[in-house]
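Working notes, beginning with the structure itself.
Note that one protein chain of the assembly has been removed; the remaining protein chains are unaltered in position.
Chains here go by letter, A and B, matching the order in which they are written, and residues are numbered from 1 within each.
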Amino acid sequence: MALLEIKNVSKRFGGLKAVSDVCFSVDSGHMAFIVGPNGAGKTTLFNLITSVHHADSGTIIFDGRDITRFSPDGAAKLGIGRTFQIVKPLRNLTVLENVMLGAFLHTSSPAVAEREATRVLTFLQMQKAMHLPARGMGLPMLKRLEIARALATKPKLILLDEVVAGLPTTEALKLADLLKRLPEWGIAAIGGVEHVMAVVMKIADHIVVLDHGVLIAEGKPDEVVHRPEVIEAYLGPKYKEHMPS
Amino acid sequence: MSRNLQAAIAGAIVGIALLLPAFLHTDYTLQIIFRIFLFAALGLAWNWVGGYSGQLSLGHAAYFGAGAYGLALFARAGLPPWPAVGCAVILSMIFAALIGKVSFRLRGPYFALCTIAFAEVLRLTAKNLPNVTGGDVGMQVPALFKYSTTQSFYYASVLLTALAVALTYWIERARFGYSLMAIREDEDTALSVGINTPRTKLYALLLSAALTAIGGALYASMFLYIVPDQVLAMEVSTEVAIVAMLGGAGTLLGPLVGAITLESAAEIFKAWFQEAHLLIYGILIIVVVLFLPEGIVGTISRKLAVFKAAPIPPFTEKPRPGAKAETTRAAVLK
Partner (left out) sequence: MNFIYGNLQVALDGLMTGALYALIGMGMALIFGVMRIVNFAHGAFLMLGMYATLVFYQPDVFAVQLISVLGRFGLPTPEFLTRMAQVHQFLNPYIAFLIGGALMFVLGYVIYLGLIRPIKGQEAFMVILVTMGLSLALVDAAQLVFGADYHQINMPLKDLNIHLGPHLLLNAPWLVSFGIALLLGFALYWFVMHTMFGRAARAVAQNRYSAPLMGINVNRVQAVSFGIGAAAAAIAGGLLLPMLYVFPFVGNEYRLKSFVMVVLGGMGSIQGAALAGLVLGLVENFTSRYWGNQWALVVDFVIFILVLSFKPSGIFGSQRA
């Protein structure tokens, strides 16, 4: 059963058609990634799923419900968690308190929230940093903090927006291994937006390629990556002759 | 400075204040300390909206005035004093709901200006409706305490501050407080963890308006007479905001420290610089904003935090001072 279904979704900003008639779905148990060159509309798609923007046309169905015209907090309450490309921790609070923010979605008791947050942070190997202020932390920690906060909301689907961007490759791969273990947390599916192909190839079992708002390919990573239209989208038509036939 | 340490200090100050009347006999001194604690309570109430959720209101005089005029008007309509205060609080909350609905949609300076506009509309309306409010001539306010000595009001203001401190302490620990702080930091992040930001902001404002109104009613009753330019003036709004910011917006102890500092300074200025005291007050505001933007408590907390410098966690990256670094890297690596 598809957990998330995107049906003919389009979104235009003024004169720019950011997302054009995109259709795909994410099944339970999948790790799907959206890839594509810059400006392809990937983050816009995420924003549409979480109702930060509303689609001009098309429907988005999550867990059987039509969420096309929801609100971001409504989407979160339904079980869609997300991280942001530009990390925004609560600087004046500690790492633990930051994650408690996410845990508070399901409880109003600070004690319970603290327990939950501790569990999540331990999973992400951040126990030592729990009581440090979020201000002044380095990027790898902050990226994990984003994930921790989203995890604490006990989402069914977690959307990771360029979660390894800016990390050195060793860091990125370490994080990728952790991400592979996310299903242990009861997360049914993961959607990611990524540029770092090393990570995508390592953990995705399904990828969707966007270019200029249009979905140009989808399928298993190894297979999609070799398709001519995908290579052309990234490298331009000049390299057509180098492509496998 | 940890929350518990701040609460302990606040508690000590309140405790001392409760004992002081035994040693102080001049009405004048009691009145000064009354003012200190009144503005401390008002500052703490403002803090919930301005400090913790980052919605910097410059129109809190609207709620203060609603409390004052509410008491006067409902009492004149026949209600006994304390129920009239209750109704005044409700009136203030109704104003808050209206003001919030319009203002919260606005960003940055527009929000502040809108709050000012609402407060000014109320002030001018009070001035222009002499049949209702007595206009510039003013209105009588009933006495809230049987023996309306300055002492009763003194204790009332200290207790109001204690209430505000207790509420702030609870808020800081509870889910509500986390939601407020998330909203201050970034509303989109708050939304992404399921916080209903408009509703949360409104609740903070309603609570703030309620406490401010009680303060207004108290103040009005102490003088037994009010005029619009006294309780609905922009000066009240700015003083409340400055008390909180001087002490440290978003901290528990801040407004209390701010109120003590500001009121004492004002008294000293009045004594030394009779005619130029507003000039000095203005300069004080400038100095505070330029040199102590985090307020007294905020600055102290930051300096103390240096001692808690942490061991580097086992990751390849060293912690960097400030998060500006990753945005540049992320932009470069795209």
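Throughout what follows, a residue touches a chain if its C-beta (ideal position, glycine included) is under 8 Å from a C-beta of that chain, and two chains touch if they have at least 3 such contacts.
As the structure is a computational prediction, the values presented were derived from the model and not from experiment.
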| item | value |
| --- | --- |
| Contact set of the excluded chain (shown chains only) | B |
| Among B:L18, B:I32, B:I90 or B:L113, the residue in touch with the chain that has been omitted | B:L113 |
| Listed residues B:L79, B:A166 or B:L284, member touching the removed chain | B:L284 |
| Residue touching the undisplayed chain, where the options are B:V14, B:L56 or B:V236 | B:L56 |
| Chain B, residues in touch with the chain not shown (by the definition above) | 56, 58, 102-103, 105-106, 108-110, 112-114, 116-118, 120-121, 124-125, 127-128, 238, 241-242, 245, 275-279, 281-286, 289-290, 293 |
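To be clear about the criterion, only the chains that are shown with their structure count from here on.
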| item | value |
| --- | --- |
| Length of the line joining the C-alpha centres of chain A and chain B, rounded to whole Å | 40 |
| Residue numbers on chain B that touch chain A, as the complex places them | 173-175, 178-179, 181-182, 185-186, 188-197, 250, 305, 310-311, 313-323, 325-327, 329-330, 333-334 |
| Residue numbers on chain A that touch chain B, as the complex places them | 38, 50, 52, 71-73, 76-77, 81-82, 84-93, 97, 100-102, 104-105, 107-108, 110, 113, 126, 128-129, 132-133, 135-142, 149-150, 153, 162, 165-166, 168, 170-171, 195 |
